[in-house]
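With one protein chain removed, the remaining protein chains of the complex are shown where they sit.
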Amino acid sequence: MAKQSDQVHAPLGGPIFTPMFFGLGLLVLVAGFFLFNRFFFGLASVTNLSDGYPWGIWIAIDLVVGTALGCAGYAIALLVYILNRGEYHPLVRPALLASLFGYALGGAAVMIDLGRYWQGYNMFLPWLSQYNSVMLETALCIAAYITVLMIEFSPVFLERLGMKNVRRKLDRVLFIFIGLGILLPTMHQSSMGTILVILGHQLSALWQTQLLPLLFLSSALFMGFAIVVFEAVLSSVGFRRPMEAYILNKLSTVMAWLLLGYLVLRLGDLIFRGDIVLAFDLGVDAVMFWIETVLHVIALVLLWPRKERASPQRMFVAASTMLAAGTVYRINCYLIGYHPGDGWSYFPTVGEIMVTVGIFSLEVMLYLIFVKKLPVLHTVERAYIEEHAAEARDQGSAPVGHAT
Amino acid sequence: MRTGPHGTRDVDDVDRIGDLDSYRGALGGLTRRDFLKYCTGIAATLGLAPEFGVRIANAATSGQRPSVIWISAQECTGCTEGLLRSYHPTLETLILDQISLDYHETLCAGAGHQAEAFREQAVEENWGSFLLVVDGAIPTKDDGIYCQIAGKTVLETVLRLAEGAGAILAMGSCAAWGGIPSSDPNPTGATAVHEILTDKTVVNIPGCPPNPYNFLSTVLHFVTFGALPALDSKNRPRFAYGRLIHENCERRPHFDAGRFAREFGDEGHRQGWCLYYLGCKGPETWANCPAIGFNDGGEGSWPVGTGHPCFGCTEQGVGFTKSIHSLAKLETVTPPTAFPRVEEEQGGAGTAAVALASGIVGAAVGAGAVLATRLGKHGPTPEQPPEGSS
Partner (left out) sequence: MQLNRRAFLKFAAVDGAVGAAAGGTALAAAETASAQGLQRDARAMPDDAVGLLYDSTLCIGCRACQAACKQVNGMPVDIPEVYEDWNADGTWDTAVDLSGDTLTVIQVYQHGTMAVKDRAEDGYAFVKRQCMHCTDASCISVCPVSAMTKDPVSGVVSHHPDRCIGCRYCVLACPFGVPRYEYDDPFGQIQKCQLCTNVEGQDIPACADVCPTGATLYGRTKDLQDEAERRLGMTAGEKHWFPRGALGDDRAPHEAPAAQYLNDVYGEEILGGTQCRMVSGVPFESLGYPEDVPDYSYASITEGIQHTLYKYFIAPAVLLAGLVYFAYKNARGHRPEEWD
């Protein structure tokens, strides 16, 4: 295996308080307003949650999709440390950072959504633990994973603070946390599928299957890879860095196979059970099923290994499609396919949407601060940046940060 | 001539009433105004517009009072007692001025052969037009020997008089459907009037006793319009028996709210809650008691009003048949639309939220497209792997 000694991380630098930062901050404030209402006047004052749909987008998107987007760290760690593909190493830190935010804010969304949040700690009291609960396993797992992510990411702080000694010591045991950092998402990402198994007939047979854990796991994996590509492209454009196109291109092959495996499993299961016929019953379920499936297929076609190298454009579109596909799948499983009985309907309120937007905005804000102030991204030749910046000036492109 | 809000004429409009004032004696001590009120009340009971009160008044004072022959069979005289105690108007007004009660065993001035002879005379004079009223059930067993007047079975009398009657009224539950005498084991073969006169229309006015106004109103309808009021499938005047007691009951809101008296004298009973649990037969009994009360006893004066469950006296198969505390079968006339359906619409989407969500999805797709376009300018991917990779 080749040495990776040339790869050193460094803060990106640059101003924190860009117009984009303030724009995102505004969205966070708006979310704060709705959260105030939620905590002082109850969930009903902000959300459309009902006894038919007790879980809304705060769970389906903020948590279930959010943590899947946070699987970047999981996917890359699996690739780099377990499959020993050292060439992906430059992607590890940004991926870990994305994971940390994805999970921490997903966890925060849960705390917002919890009706009796002040008793939330009961989850950690062993004498109250109910070991049959998939939710308990998932929640403890996510909590543990957030801790592991913080430890995995802590070298970044230690480097910044110059605590080389601690950093070295941590380094010797880090492999344990790396192992945990792969085990835990494997457990809870699959459990997020298992959570739905108990819904039985309440979840449309288009989505209800005992394979849900496997489907959620594989979907989390390819979403994790997709977010790595997505992020790499965004930061290369946003921060005017050279694109790790070579790496990304290789990644796409992994993703393609993974996606193919997922699709075979997903559709094979549907056909095997015979419930594929439901996809031809015109209705919201069928339409959403086809949107989901077509997005997956498009992503697969875009990613499919070919002789000529995929352009960054194609990579980006493929990764975005994949993210969209995984997102739609998760929303379908958690909201669209769920039928609590006729008469009930759910669509998020403006408040719910704005809280979700606020959480994602906060994620982007924190990401920008971290990469600018901490050694997250790996260093690149100064010359490239300057050359690229000059080029951008000539073309009159938008300033740094706007592209995101 | 003034016209009321619904095109009805004011009751005080006396244009067509004729010489009412000269008829003073016939008003039975009522003032002209009170008499008109009474007639209007009758019209209201019949479900007619107030203007018909005037027509009823005209008919009642026309001087051609209908001849009424009242035959009593197996009965307790309760129906007569009920009639005696009506005072809107008083009985004498009724029998002296509004109808010509030519034969009534309890009320006849004469007795014995005299009364029988008078009846025969009246029947003969009014053959084809007199009103035959029967109260009490007709015994049919053993050729009807269990009830005889003047040596003739009542069965025979009724059959004969029915031939010449202009209309036949079965007064009270016994006459209308058998009542107490027909209760199991029915030793006399007591039978309802309409079951004997199968080829005639018999107007049933069930009740034990029936409210005299239901009787009077039917009579005056016949007198005024020359025809019987609209009848239901059991030949009861619709105006009086068209609704379930349960529908108009003053305690109905308690039923709807699920509040029941469970025992006589308990908290619910004292609170005036629904008496269904105590065996009230209101839900399967068709009568207008909640609206006009029981036998002119005054407003709100009827069994349920005083805290006793309805007994179902007007209803065949209920009164005298079902045990007092057994529960009524709920007959629902109107479909139960006041209940939540099994699938009630709950939740929904706000327009602003839909717009916002669409906007976000649109913006994401748009931003992605813009970015993808810009990436297109990046040119081909470097062929060589970066240093340090295999």
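Residue numbering begins at 1 within each chain, and the chains themselves are lettered A and B in the order written.
Here is the rule we use: a residue touches a chain if its C-beta (ideal position, glycine included) is under 8 Å from a C-beta of that chain, and two chains touch if they have at least 3 such contacts.
All values derive from a computational prediction rather than experimental measurement.
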(message) So one chain is hidden, and I want to know which residue out of A:V30, A:A108 or A:L136 touches that hidden chain in the complete assembly.
(response) A:L136
(message) Using the document's definition of touch, tell me which of A:L12, A:V28, A:V65 or A:L78 contacts the absent chain.
(response) A:L78
(request) From the listed residues A:V28, A:V156, A:L214 or A:M288, report the one that touches the chain absent from this view. (result) A:L214
(message) For a quick check of understanding: of B:Q114, B:S129, B:T201 or B:S326, which residue touches the chain that isn't displayed?
(response) B:S326
(request) Quickly run down the residues of chain A that touch the omitted chain. (result) 1, 3-5, 7-8, 38-45, 47, 49-52, 54-55, 78, 80-86, 89, 110, 113-117, 119-120, 122-123, 125, 128-130, 132-137, 139, 164, 167-168, 171, 174-176, 178-180, 182-183, 186-187, 190-191, 193-195, 197-202, 209-211, 213-215, 217-218, 221, 250, 253-254, 257-258, 261, 265, 269, 272-273, 305, 338, 340-341, 343
(message) Considering the whole complex, not just the chains shown, which residues of chain B touch the missing one?
(response) 253, 255-260, 262, 274, 276-277, 283, 323, 325-327, 329-330, 332, 335-337, 339-344, 346, 385
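Note that only the chains that are shown with their structure count from here on.
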(request) Measure off the straight-line distance from the CA centroid of chain A to the CA centroid of chain B, and report it in whole Å. (result) 71
(request) Could you pull out which chain B residues touch chain A in their complex? (result) 341, 343-350, 352-354, 356-357, 360, 368, 371-376, 378, 380-390
(request) Going by the contact rule at the top, pick out the chain A residues touching chain B in the complex. (result) 1-7, 48, 50-53, 86-87, 233-234, 237, 243-247, 249, 309-313, 316-317, 320, 341-350, 352-354, 357, 403
